[in-house]
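Of the protein chains in this complex, all but one are displayed in their positions.
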């Protein structure tokens, strides 16, 4: 027969497991929201995915803090991508939660409409394929990005190393 | 010590949380099944993802009801894509469940084999990148699509707006 001590332990274990599942799904949704937010020019909402002093480090630019991230979204360069037709296609992330911290890695493709590049409209090109590494932390308002690093997969060893560094070894 | 009233409340809360997780995963599987079904020409099964009078609204065509959706799959145009080699590559969806209703947004890429277009075989092209917005409802047989809207990301503001409209603001 089940006694209350056993029930209490099983409940606590289930609550812990369910929390871990919810964390993984919440982080996945956060990462998948990046594309819709950035492609629609939602500068404040993009920046709000990060902690206030979070870092977004891409090949050509290191942004420190929400203001610099929002400024990138508002820049002429980024607004040009939007005007021409652009998809920041983020691949399904591989998420590893460890208490109140987490790491995620994913590929991303920047896909441009013909009108956004030299060619004619009606056809799309992959401008770049990128390795992404995300560090996240749980705060009072849920998960936020502390650091995202992106490196184009152009043959440099650091780019795939960034991806594999987020895959736990057994 | 844990009493039965407390246990009952924790069990009920866990059942609710687990249901929410299962809903998110079931909707994700439903959306991810679209590509395999449509690329294999499974017309009835594609249509069965929608409610009987569900709507599928894409740029060039508005389909109302399962029969019109099935007819699209059986059309010469769609069969031509299949014969040439085609991938309806659906990105991981961002799913938001609200009781018996849900919204999901995702990118999709239509990728064509060389033989399916003007070029030579052995190389693939991205014919289009599309913003997708899905409305779903839980019915007696599980989740079904009530309305899916797709707009090519060709620079029109409505396309990224469609994506961001499915991302909850805090």
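A few notes on this one:
Should a chain be cited, it is by its letter among A and B, assigned in written order, with residues numbered from 1 in that chain.
Convention: contacts are C-beta pairs under 8 Å (C-beta built on N, C-alpha and C of every residue); 3 or more make two chains touch, one makes a residue touch a chain.
Since the model is a prediction, treat every value here as computed from it, not as a measurement.
Residue B:7 is the one among B:7, B:58 or B:147 that touches the chain not shown. Within the set A:82, A:95 or A:145, the residue that contacts the chain not displayed is A:95.
Of the candidate positions B:91, B:150 or B:166, contact with the hidden chain is made by B:91.
The chain omitted from view is touched by exactly one of B:70, B:111 or B:167, namely B:111.
The chain not displayed touches subunit A at residues 1-2, 7, 10-11, 14, 17-18, 21, 24, 91-96, 105-107, 109, 125-129, 131, 152-156, 159-161, 163-164, 166-167, 169-170. Looking at subunit B, the residues touching the absent chain are 4, 7-8, 11, 14-15, 18, 21-22, 25, 28-29, 32-33, 35-37, 39-42, 45, 48, 82-87, 89-93, 111, 113, 115-116, 121, 123-126, 141.
To be clear about the criterion, only the chains that are shown with their structure count from here on.
If each chain is reduced to the centroid of its CA atoms, subunit A and subunit B end up 21 Å from each other.
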